[in-house]
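Encoded as structure tokens, here's the structure I'll be asking about.
One chain of protein is taken out of this complex; the other chains stay put.
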């Protein structure tokens, strides 16, 4: 165990024997300090949207294709020409040092081990360069929480580009911190610095609440920002936090190279619909102009299948990965991805789908199940 | 603590550290005597409507507008030309002396502190004049439980007008007391006088059950009464307890200057729909002819947002405020409003809405969630 | 207490202080012997239909009429020209000696005390004449479980007519006993004779299971039987156990003078819909040709209101009455009816309905609430 500012970080490095991803939460809770765990697990307000996110997968059902003559389903896919061995990617998630002393470096290693896609958060515990260096040949995206200070934004984007980031994920659904009761109960202050924030004039994030950190971030984000970042970086810009067809089209009109359907895992706006419920209409509107990434509530191979069939091109998640990180470091992260890939492969075979393209064309039906 | 007729009233005066409004109920229960608490918390019959009131906010969901380029949402609004710093107002609620020795006086102070709108109940523990004097410069409405005795009604209306009431709220959904089981279980009799009732021939309400008090009130209320009160006072009359488009239009036809959509917090008719569920059709029928106030079940910033987006101009609540009153007097009331305003401000920012007018135009979607 | 064949019958005669009808079940369970209680409370198979019966009242909601200018609602109504002080009647229910030593005699007295309508079951513990004599001036209907032996049927009908029965209720939904698990668990045999069965060649029912008793009853019941009974008695025949519009029309075509919508309180066919859910379509088809009686699941004044508004002319129930009988004899029965009438009167006032005719014309709305 590593102790930093009194906060006990896991140092574990081991493969995990995983029954299923939901069961990791309890295990991780036992080893992540209360404040850190509350920050990771918590949603906004009364967690209504957070709960619906996972329950909503019951609203669509897989219609298997019998006699489909397939075997050994192939999970490989790609985005922006980048080949991936799995459609399940790591969502950008802040402050992974709360879970493990190696933070995002170990996450990147674990994701690389399964041939997946890593994305880094602006609020990472480890720096852009260090995280990329942990898995130098694996693809990474960089997620930007836009600062009010454009000099700082450009500095981050420069660093991301230099490190080899393949795309920028611009988060637009977190212009203020959600009302997270777990953090209030725990009076949570980040005990660990955020590496990228050392360039902020106001410090490195350590000893601050998430609200104070967001305070440095821009509240006002507009279509012009999408364009500006795309032009500045000449990288694909993915707009994260889209929940309506209209906004998806506006983002694309502003130059977005990808749409990221998400409600931030129920951590920001509470009272909006489950992300899975809004996905089909957005996918219909986007109509394959740009790829769609989806997250919020994914815990099962069948959830991944349903999200792909409902219009997603890649499916992301974070909390279970962070629990795997706490429990096993890079190997734990790898185990988490292997588990969900294993569940997905079984689902694909049983649904009669050979490839991810087949899954994307698979029909869903909509009987009325509450959960 | 103040003891009156053996009833122990809170004397607390302090700001509250509030996690969320629902959590206040348990705290208030610990300090409000059983009979008083039962009166405040209770609904009618098996509380079916009471429960649906809050659950029904799940029936509509907020569709955030991304890339909206806004910051620092502005909660200010107005009604009848009266500027307000928040769209959340104090619903008329009886007998607040059950919660605190200062009763409605402290409520008025707390509401004034946040720039909100106070409404007084006919069955207040403190008199119209005293309650207004507690916050002399702040706007107040006076709610009338119409007596069978018009002399008495006119006397109350005179006093309200003299005290500066900006409007009259005529309650029409409580022509008999609801079947409140908590009061029956507790054999509840009001231990504290109702100041306005000292003018009733039959006494001041002390030592009576709510049923006996209602017995002095008029059961028969008609459109003619709306007209009569409007003409007598020359004040805007808001008809409270409207649950259908037809009745809203009838009330407006009778001279109502405002419609108050409410089922009395589930305390009167049980078996009617959740107030939130009937709001959209009423708002469509009213079509901005007069402002709409809404209450029943509101506990969260996201609820306030949804009610405004569904057609309300102001959103009221009472039980959480009374709990705050018991726990902290005027400062406690202020804390309650600050909490829900804080949650609302976050919701507005995350939904991409700058002003209350924006919220009123914000789209809601309707996926099928039970609760 | 009276002990008969080792079975302990209540002898209580007292008014009850009733909070609500559902709360009586637990109280009655404490004084009715296990086998008898199981027989009374039990439904068929896994009790699915029994549970839906009460939950289904959530599927329609009362729309109150504001500003309706009414007071002191009037619960009086009539059927077949018989004046009644309440639209709530006693459903035919077997073997009330299981609950009280005076059995149906006390039930009849209690019902008469509130000016209501009594109905006797073929399987009553007390005889037709004795039950009628207990409340000689009060109206009663006689319910017939048709025997395979027409001589016996005619004998019962003769006795009912002689005693002054105003109508015959022919039960058609119980041509075999439902699969009642409580009776199986308790290996329940009737400890008390059924007075009317002393005329059956095979005995009086004592020491038999309900299945054996039903075995003497006719399984085959047809439209011809309705006609035959109507002609034989020259009394109105009400067909009980109708769950579809088609069957209601067929019964009327066969001479039925009334339709009784019921699923036998969930005690016979399991897996059919809640009785309340099928009522509106039946009422629409019947279109006031004959009166409609409704039972199954009614426990609250608001349930009675909803059933009337959905198309019923009278609303019946039995289990809560039998619990009241056990707890207080005739006075207990009276208390049960007074309680539900009280709740109904409040509901009527708050809904803005002056008379039962008004209730029958009151609108219901249908938001989607599960329970």
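Letters A, B and C mark the chains in the order given here, with residues in each chain numbered from 1 onward.
Assume a residue touches a chain if its C-beta (ideal position, glycine included) is under 8 Å from a C-beta of that chain, and two chains touch if they have at least 3 such contacts.
Note that the structure is a prediction, hence the values are computed from the model and not measured.
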Determine which of the presented chains are touched by the chain that is not presented, and list them. A, C
For a quick check of understanding: of C:50, C:134, C:169 or C:239, which residue touches the chain that isn't displayed? C:239
Residue in contact with the excluded chain [from C:80, C:179 or C:232]: C:179
So which of A:5, A:20, A:76 or A:287 would be touching the chain we can't see? A:20
Residue touching the undisplayed chain, where the options are A:65, A:85 or A:161: A:65
Take the complete complex as the reference. Which residues in chain C touch the chain that isn't displayed? 44-46, 48, 52, 56, 59, 172-179, 181, 184-185, 219-223, 225-226, 239, 241-244, 247, 250-251, 254, 268-274, 277-278, 368, 370
Determine and list the chain A residues touching the chain excluded from the picture. 19-20, 22, 57-58, 61-72, 300-303, 305-306, 342-343, 346-347, 349-351, 363, 365, 367-370
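Simple rule for what comes next: only the chains that are shown with their structure count from here on.
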Based on mean C-alpha positions, which chain is nearest the centroid of every protein C-alpha shown? B
As a quick test, compute the distance in whole Å between the mean CA positions of chain B and chain C. 42
Report the inter-chain centroid distance for chain A and chain C in whole angstrom, where each centroid is the mean of the CA atoms. 60
Touching at least two other chains at once: which residues of chain B meet that condition? 368, 370
